[in-house]
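Quick one: structure below, then a few questions.
Every protein chain except one is present and positioned as in the full complex.
The first chain written gets the first letter, and so on, giving A and B; residue counts start at 1 in each chain.
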Amino acid sequence: MSRAPRQRNANAGALRDAPAEAARSAGVDDARASVLGAIGWALARDFRVALRSKGELGVQLLFYVIVVTLFPLATSPSPEILATLGPGVLWTSALLASLLSLPRLFASDYDDGTLEQIALSPRPLVALVSGKMAAHWLTTGLPVAAMAPLLGSQYALETPMLGTLTASLLLGTPILSLLGAVGAALTLGARGGGTLLALLVLPLYAPVLIFGAGAVDAVRAGVSATPHLSLLAAGLLLALVAVPFAVAAAVRIALD
Amino acid sequence: MLINWFRFSSPVSFYPLAGSWSYALGALAALLAGAGLVVGLWIAPTDATQGDAYRIIFIHVPAAWMAMFIYLVMAGWSAATLGFNTRLSAMMAQALAPTGALMAAIALWTGAFWGRPTWGTYWAWDARMTSTLILLFLYLGVIALRSAIEDPRRADRACAVLALVGAVNVPIIYFSVQWWNTLHQGSSISFTAAPKMAMTMFAGILIMTAAAWCYTIAIVLARVQAIIVERERGAGWLESLIDLRAGGNA
Partner (left out) sequence: MSPAILLEARRLAAQRGNARLFAGIEFTLATGEALVVTGANGSGKTTLLRIVAGLTIPAEGEIRWRGKATHPFDAHLREAVAFNGHSPALKDELSAEENLDAWTRLYDRGLAHERIADALDGVGLFGQRRLPVRVLSQGQRRRIGLARLALVRRTLWVLDEPLTALDAQASGVLGALLDAHLDAGGLCVAASHQPLPIAADRARGLVLGEPA
């Protein structure tokens, strides 16, 4: 199934710099389109690459399930103890599962040279890394949050608690992806890899853990979880706005 | 007396300045520490509720404060590194991290020894201790990242980003741990419920804090000298400096 080889006609027209240069003077709308386009590009590409390595994604989810299953074996299957442990265990395991998947975010692009090309493209790097982090969350955090009701019922959590657990994970796991991305970018090409990443990122995760697990605990105690969830939402907004700049800076430093 | 401060922004010119200030401040720190310990161990009265065991706060409180302050100063130097791309600001940040970690560790250690006789437990998960523990982890992270990256300039900038991200998070962490603690523990055990301060106790803590500041600056300047020697190895000015020292007066 091959064509007859033929001479390619090289474009002999005078070379000019990329259309993006002309677009820059064309106004704010083009700039906005460029940002959204960049986010969309990175999201679509990373998502497609992730889907082609479904095995890797499956392993991470399996890790989450296994860790969650191990805790009752170490403590006790009695419903009261499980209900007390449940939110903490489910949240801490989500943290660990997130850590496990973080190297995937930048390391493979760094190794095969595509990260350089991304950083050298005319699109804003902040938008491109945002798209990557969004794809990471869709393939890691979102499945974890989706599985939470199922695993939560293993821990004898009642329905309102399951709802709060899912909501807290939906709000919290994007923050984990965002903060974790800073660590992943900073440790590119550094010795110590994944363990160093864990040391850097886990202290930053502490507030997310406190408010996330605390939300479910509040419901168990019969109190409203709204303060916790609101704080998580505020943290998410802050992280969405601020973290991509830190991540872009860290990527540039790593490529130096 | 107009000093052109920018003259000292290169490691070459800063080296001798660091040396003399380090000795001077070290001596001052020793004096202040001596005075502070005299106040704390002899002059300040025995506390009604906690007896003599409370005296450890003369080390514990200054250490805890310094752990916080040093992180802020480190973040400041980190911002200068990223903003101005200067070598010396990165070296200052690098020199501050170990002392900050040490202060946090001292605060935790002395806090444990305060807790044991006073409330019967070494570790009580109270808000300030837990936050200080997380602060120690942040320090250790910066130190670990520095040693994990080969190229010194890259390590400078990576650690600067990490320190700044940590600095933004520190208030959030403190707030969240405080929240967590008040929900779960009530205020039965709280290191903020220090003995009601007699003037002498307060003076003692202030003197010890000043001593800790002087010690910190002195040791950080000495450490910066070592870092300068290590990183500027191979630059001609270093050899000529050593020749001068060996030939003339120290």
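The working rule: a residue touches a chain if its C-beta (ideal position, glycine included) is under 8 Å from a C-beta of that chain, and two chains touch if they have at least 3 such contacts.
The structure displayed is predicted, hence computed values, not measured ones.
Note on the chain not shown: across the whole complex it touches A, B.
On the side of chain A, touch with the chain left out of the figure occurs at residues 1-3, 5-6, 8, 10-21, 24, 38, 41, 45, 48-49, 52-53, 111-114, 116-123, 125, 252, 255-256.
Against the chain not shown here, chain B presents residues 85, 150-153, 231, 233-234.
Everything below uses one rule, namely that only the chains that are shown with their structure count from here on.
Rounded to whole angstrom units, the spacing between the C-alpha centres of chain A and chain B is 34. Interface of chain A with chain B (complex): residues 182, 186-187, 189-192, 196, 199-200, 202-204, 206-207, 210-211, 214, 231, 235, 242, 246, 249-250, 253-254, 256. Contacts from chain B toward chain A in the complex involve residues 82, 134, 137-138, 140-141, 144-145, 148-151, 153-154, 157-158, 161-162, 164-166, 168-169, 172-173, 175-177, 179-180, 183.
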